[in-house]
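For this view, one protein chain was removed and the others were kept in their places.
First chain written, first letter: the chains are A and B, and each begins at residue 1.
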Amino acid sequence: MRKLGIAILLVGVLFVSSWCFAAVNNPEWWQKAAEPYKGVVIRGISESTPPSKAMVEVAAPEFEKLTGIKVEFEVTSWDEMYNKSIQDLQSGAGIYDFIYVEQDIIYAYLAQKWLTNLNPFISNANITNPDFDLDDFTTFINYFKDAEGNIYGIPFEAFLKSYIYRTDLFNDPEIKAAFKAKYGYDLAVPTTWEQYTDIAKFFTEYGKEKGIELYGHVAQAKTHPCVAYEMCETIWPAWGVYNWGINLENMRASVDKGGTLNSDQAKKAFRWYVDMLQYAPPGVRTYTWDETGAVFGAGKIAQGIIYLENLGWIATDPSKSAVVGKIAVALPPTAPGVMDDAKAGKGYIGYYDGGALGIPHSAKNKEAAWLFIQWCMRKEWQGEFAKMATRVVRKSTFEDPLVKELDAQTGGYFTMLKDQGYLFAGAPALPMHRPLNEVYLKWISKAVAGEISPEDALDNLAKEVDQLMEDLGY
Amino acid sequence: MSGGKKTWKLFLVYLVCILIAVATLFPIYWMFVISARSRLEVFLGPRLIQTSFYSPNYYRPFVQDVYGRYLANSLLIASGNTLLVVCLAVLATYAFSRFRVPGSNNLFFWTITNRMAPPAVFIVPFFLMFNRLGLRDTQFGLILLYCIFNLPFAIWLLKGMMDGIPKELDEAALIDGCSLWGLLFHVIVPLAKPGIMVTAILNWIFAWNEYLFAAILTSVRSRTITTGLAEFVTVIGTNWGEMAAVSVVCLVPAIVFIGIAQKHIIAGLTFGAVKD
Partner (left out) sequence: MKENRRQVWGLIAPTLFLMIFIGVIPVIYVIYLSAFKYNVFAKVPFRYIGFNNFRKLVFDTDFLKSLRLGLTFVALCCGIELPLGLLIANLLTMNFKGKGIFRTIMTLPLAMAPISIGSIWVLITNPDFGPLPFLFRKIGVEYNMGINANQAFFTTVLVDIWHWTPFVVLTFMAGLTSLPNQPFEAALVDGANRWQTFRYVTIPLLKPVILTTLFIRVMDTFRIFDEVWMLTSGGPGTATRYVSIHLVRLVLQSMEYGYSSAMSLFLLYLTIIICFLLLTFISSSREAA
């Protein structure tokens, strides 16, 4: 009896302890590697979105408990995060030990030599977990390498910005009949922009008729970098205008200098974007990426293109979303020829967003920060991490049962990410990303506010972009 | 004027007073109301009365989050700067008042321009200089920096007071064998105390209220509460209740000091041009 009792106790302890440290394969390795840094305080900053919050709320406290390294992880708005990071990097003050490096800003950071090369860390067996398995990361990690293949950031989030829609509305027989009667073809996920427009118009009018708050379109049209990003990352590529309209060989945007920013196609796409705002909720000109997610979760939108890092809670969390189980994803509609270009690798249809954690050149506790970064990206935790925040950075995560379950609940998002992610691309290599974005923002928001026509805005924008490039010496 | 006319005028006066008081106080009242509402309650609409009090709006930012630290920083910086400025100003104004220092008119003009120029014109040099000197994100850096606006102003305010203290007292004390420091500490300062208090209070309020430089020159350790307030309006959708709560706390010193030095605040803001 006693032996049984002890056995049960032992099993119980093992069970409880393994549950305490959720998903750690080799706690002793971590404790040993962190010994020299016990009691150190590392400080990091990131954007206040689901993936970073997951790290702050779960990964950081567990890391602290296990290793004794204290983690002060700041999550704040995108604007503040960048301001603080760039100021720290520029001044070399060493306030932060690890920072958020978004996929589009890496080029600027690399050009300034602001980040620490991680290769020496990776080859140091004392501080790199044997299970780390760098090869397991998806191709997304290539965005964080320099020309020689040195790694400067480990991805912690990667997701697409693509089309999502309300399955309940699209499958409703009454709605389907009404749509067919109005437009002459069956209501289905749009593959062309004309179809998208029809559907948007239909649902907004439907909402008005029925007196419910329903709209067929949503956008992030606030006077904020987000509206410039929406055009550059999402709308223009799907209409066939790539790389922000800039010719990457001579760094010029005007059509007469080899760029595509004020081309007819770009103008057409921009005019479409501004006109479409009438089918979005009236507050659309105050929306950034967070409001678009929130309004989708509130059930007011029938279709739209959003950053799918929010897909997780929209599709599965009833405490935050009113449309659980009613959402599915699809590829965005494209202009003729764009899909073929993308499949052939000559273009792309949308944005592959994401970010990594990098270590500033001025960081004071680089090794401790490196341990924490590995901790967040360890294989065992990725499934859980994906459940908390819809992102996948490791190939093995696709096979995790939690992710497979999530895939079904989101209408196949992870399958799409795995199989068709190659059709999407990250931002082009533009080291002058920040000042460039300011210029785009200015002209795009002027047209969105109605101060100037979209066509004129683009002509002016192209001219100013060229001027800026020249000014900066390119 | 006849009795009827007078009461009519009195009525008008009270009416105007009440209107102005309501217009002035309503936004402040609204801030209090929002600070007492939870997120859900806030979005229920513009209801004017609030019966419940949602204390997490105050608790979370100050106890759980970093705003407590921001508050401490603000206190430290405002008090530190006031101490520094008052000490230096007393010495300098004594000198200006007792001895003829060349170019004091030009100095006065320079004072005014420092006070009147857009603060933004100073951010580039300070941003770069502070980085190089390692003063970035330190309370000490801000304490020094604020002198550029506050010290000339304090000198200007105190000079009038100093001039008002008769020189004969100096001479009397010196004849009695007092040293310069003794003279300052035991004679001048006690006499100038009201003026010094006013200067100190005004200085403290200016330092406490400052936003731009605090936002640009601090990052984590030395963030002040005014900067913290601006941080609330984020892309994620603002937590209005908490922002209102922090705003209320920001307001507290102002209310306290108004009670003490109301008249002098006006005088100070007009460079003493208008005294009550």
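The rule we apply is simple: a contact is a pair of C-beta atoms (placed from the backbone, for glycine too) under 8 Å apart; a residue touches a chain by one contact, two chains touch by 3 or more.
Just so we're clear, the structure is a prediction, and the values are computed from it rather than from any experiment.
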Chains shown that the absent chain touches, full complex: A, B
For the chain left out of this view, which of B:Y70, B:W156 or B:W208 touches it? B:W208
Per the definition of touch given earlier, which of B:Y54, B:Y70 or B:F126 contacts the omitted chain? B:F126
Name every residue on chain B in touch with the hidden partner chain. 9-10, 12-14, 16-17, 20-21, 23-25, 27-28, 30-31, 34, 42-46, 48, 88-89, 91-92, 94-96, 98-99, 101, 109-110, 112-114, 116-129, 144-145, 147-148, 151-152, 155, 180, 205, 208-209, 211-212, 216, 226, 229-230, 232-233, 240, 243-244, 247, 250-251, 254-255, 257-259, 262, 265-266, 269-271, 273-276
In chain A, positions touching the absent partner: 83, 86, 90, 108, 111-112, 222-223, 282-283, 285-286, 431-435, 438, 442, 445-446, 449, 451, 471-474
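We adopt the following convention: only the chains that are shown with their structure count from here on.
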State, to the nearest whole Å, the distance from the C-alpha centre of chain A to the C-alpha centre of chain B. 43
Using the touch definition up top, name the residues of chain A that touch chain B in the complex. 43, 48, 74, 76-80, 84, 87-88, 90-93, 95, 224, 226, 288-291, 294
Flag every residue of chain B that touches chain A in the complex, lowest number first. 131, 134, 136-137, 219-221, 231, 234-237
